[in-house]
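Missing here: one protein chain of the complex. Every other protein chain is in place.
For chain A:
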Amino acid sequence: MTSEEVTGPRGQVGPGAAAGTALARPVAGASVGSVVPSRWRIVFGRFAGSWGGRFGGLLLLGLFLLAFVGPVLVPWSYLDKDFLAFLQEPTGAHWFGTTQTGGDVFALTLRGMQKSLLIGLLVAVVSTAVAAVVGAFAGYYLGWTDWVLGWVTDLLLVLPAFLVIAVLSPALGQGAWLALVVLLAAFMWMVTSKVVRGMTISIREREYVRAAQFMGVPGYKIIFRHVIPNMASLLIVDATVNVSAAILTETSLSYFGFGVQAPDVSLGGLIADGARTAVYAPWTFWFAAGLLVLLILAVNLIGDALRDAFDPTSNRGRR
């Protein structure tokens, strides 16, 4: 979906799509690590040792705390209207000022951040899980399973995701943000699933998979116990990349009014509303826009740091 550029889910031109191919590399590392616990410790050490990992992690933690603890600190909720303060500058009573209808910008922005964070994380987990399962089943069984799943994947890649989601999401009704999560995830898993399929085809020839087959372990058990765990590094990095892609798509949709529906708020909707008053009341726009950029930046930093941490060749350029 880029949205186009974001176009996130869609044929995903976004960062996700490009990453999909780049992601194939860490896999080599996955098979090399024979001592599992130490491998995870190495990865974590490299992640925590990198500037991006530390800064991104702290930033995301800070934003999380702000989004979920912040609302407790102020007397206003995102539904409240202060009829004594329309379009007021930031003051002690309204930290981020108020909107044209007297809504507290601080409470609204934090509510929007909560929604964006939740939707982003859920969509990423769901879409990566779908990618793993579909790709692994197609690659493990091949034959007609592969054929059917391949067709579904290709069809979804061609469907204009932004348009389909835009048409369907308002029809879902109010407060149905979980359905929005499903819709977004439905258009975000295809590229990864193709990568997973390719990797599964090579993993299924490994000795331990052969051994399990001869012991009579059923296919679905082999997939969940041996195939998918061996792609953990790819899937973790992919899920992180998908978080920012999902947040971008959701906020773009909400910016047009097709995503999160009123009375609930999303950062995208807030930014669209704020843009109308931004020139003479900049606080209605800048807080939401700034926090959204910081949020995506934090997730991207973590994604990059994770990719480097998992990639055994990432030291190549280092002297």
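Miscellaneous remarks
In the analysis below, a residue touches a chain if its C-beta (ideal position, glycine included) is under 8 Å from a C-beta of that chain, and two chains touch if they have at least 3 such contacts; residues count from 1.
Please note the rule applied: contacts and distances are computed from a predicted model.
Remark: of the listed names "ABC di/oligopeptide transporter inner membrane subunit", "Cytochrome c-type biogenesis protein CcmE", "Heme exporter protein B" or "Cation acetate symporter", the one matching the undisplayed chain in UniProt is "ABC di/oligopeptide transporter inner membrane subunit". Per the touch definition above, the residue from A:93, A:157 or A:217 contacting the chain not shown is A:157.
Here the missing chain is touched by one residue of A:118, A:182 or A:275, and it is A:275.
In the full complex, chain A contacts the hidden chain through residues 2-7, 10-11, 13-15, 17-18, 21-22, 151, 154-155, 157-160, 162-164, 166-168, 171, 244, 248, 251-252, 255-258, 268, 271-272, 275, 278-279, 285, 289, 292-293, 296-297, 300-301, 304, 316-319.
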